[in-house]
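Heads up, one of the protein chains got dropped from this complex, but the rest are sitting where they should.
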Amino acid sequence: MSNPFSMNGGAVVAMVGKDCVAIGCDLRLGMQALTVSNNFPKIFSYGDAYLGLTGLATDVTTMSELFRYKVNMYRLREERDIEPETMANLVSSTLYERRFGPYFVSPVIAGINQRTGKPFICGFDSIGCIDFAKDFIVSGTASDQLFGTCESLWEPDLEPEDLFETCAQALLNAVDRDALSGWGAHVYVITKDKIIKRLLKGRQD
Amino acid sequence: MSFLATPSYPQQNVPGGEPTQRHGFNPYADNGGSIIGIAGDDFLIMAGDTRHTAGYNINSRTERKVYRLGEESSLVLATVGFGADAKWLADTMKRAVDVCFPRLSMMKDFKFQHNLKDMTVSAAAQFLFTILYGNRFFPKYAYCILGGLDKNGKARLFSYDPVGSYSKEGERRAAAGAASSLIVPFLDNQVEFKNQYVPGTQGMTERPVEYLPLEKVEMLVKDAFTSATERHIEVGDGLQMVIVSAQHGVREEIIELKRD
Partner (left out) sequence: MEVLLGITGKDFTLIAASKAAMRGVTILKATDDKTKTLNSHTMMAYSGESGDTVQFAEYIQANVQLYGMRNNSNWQLSPSAVASLIRHELARSLRSRNPYHVNLLVGGFDVTENKPHLYWLDYLAAQASLPYAAHGYAQYYCLSILDKHHHPDIDLEKGIELLKMCRDELINRLPIDFKGLLVKVITADGIREIEL
């Protein structure tokens, strides 16, 4: 059995740029060392907020579906999309509800607030403690490697295209040094009026 | 390093019997820190931070991890892990390579036996393997990176695990220690150009690997350590760099890192 956070593997990273944010994930789903699927994306979109989930695969799916339900209910009540900051508090309180029997996930949120136009990213531990960051957030089995690549490649005020390249290189090079992550990647670059999703081919080993 | 963790069994007394006393001694410690080595064409940089830790304590902010193996020699050894073993390895290598203590030396120093000739890098590399593997069943708990210039002035670099495994071909860059998992993917990207492709080839042609100039390598080393210092608590205080160049000889430099 071992650690539920590292049974299936996976990595997510989010970065802030100049009036833009990027969020990326790998595509592997494994059982310990055996790779079961190389098409298991870990980023889910909820209107203006993008949610990345790493950890136990079953909880990744459960949480993504739970938030789909919650965000749809929010949209019906409020007659508007959820803002990233609001989403962060929703995720936090949902996780803390399970304080003594947590979902084994490490969520990451990225998005641009449509009202203020401000980029927003944040991360969480599995019981909902929010980690607000001005630069980048990492999570998953390659988090050590991602800390290294992000800390040395990222710089403030990157334009969308440069932010994409930085995010993609940070992710790709990090997951190549983690046996439990990789097998391709998705990277979203989010600006106020455009979202670009790119599918990256990575090493298949 | 879970196999090095101190066992914490509760004291168990047999009811009605003599109180039992269990004695445990852990011969190893982890003193943190990180080292890296990058080889250029005719130069190499060996670097390490100067923090020495025990758990959350900082023992020293000025403890060096990179050792020159002799005054005239181009050989440089960087070691990290258990500080005492690391130092023992450095001393043993120094004694073998140099003419420091000909009288005290147990294994007759190399220069003395070989008509004052310097040991080559590949010979030193094989010698370090012998030392490490000689302690196979009570290992010296230290990760080593050995570098130097060969007869033609080309840079050579070797890296070892605690029991001596190394590649005789050598490598272009190596990292070890507490923050190696942070530094290695960065070096993959910036030294070996991993995941980089030639523009306009639709990601079909990989960017060819080439030797980097000294200034660029120096910048990469500083970037690697400032980044590791930001995110790893066992790395910081100072950055010791030893630059071995075929043209300009050996130069040592220590710059400040964050002390928090």
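Lettered A and B in written order, each chain numbered from 1.
In this text, contacts are C-beta pairs under 8 Å (C-beta built on N, C-alpha and C of every residue); 3 or more make two chains touch, one makes a residue touch a chain.
All figures in this text were calculated on a predicted structure; none of them were measured in a lab.
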Visible contact partners (per top-of-document touch definition) of the missing chain: A
Given A:Ala14, A:Ile43, A:Leu56 or A:Ile82, the one touching the chain that is not displayed: A:Leu56
Where the missing chain touches chain A, by residue: 8, 29, 31, 34, 36-37, 39-40, 56-58, 61-62, 101
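Assume only the chains that are shown with their structure count from here on.
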Chain centre separation in whole Å, for chain B relative to chain A (CA means): 35
For the chain B and chain A complex, residues of the former touching the latter: 179, 181-186, 188-189, 194-196, 203, 223-224, 227-228, 230-231
Complex contact set, residues of chain A against chain B: 144-145, 147-149, 151-153, 169, 172-174, 176-177, 201-202
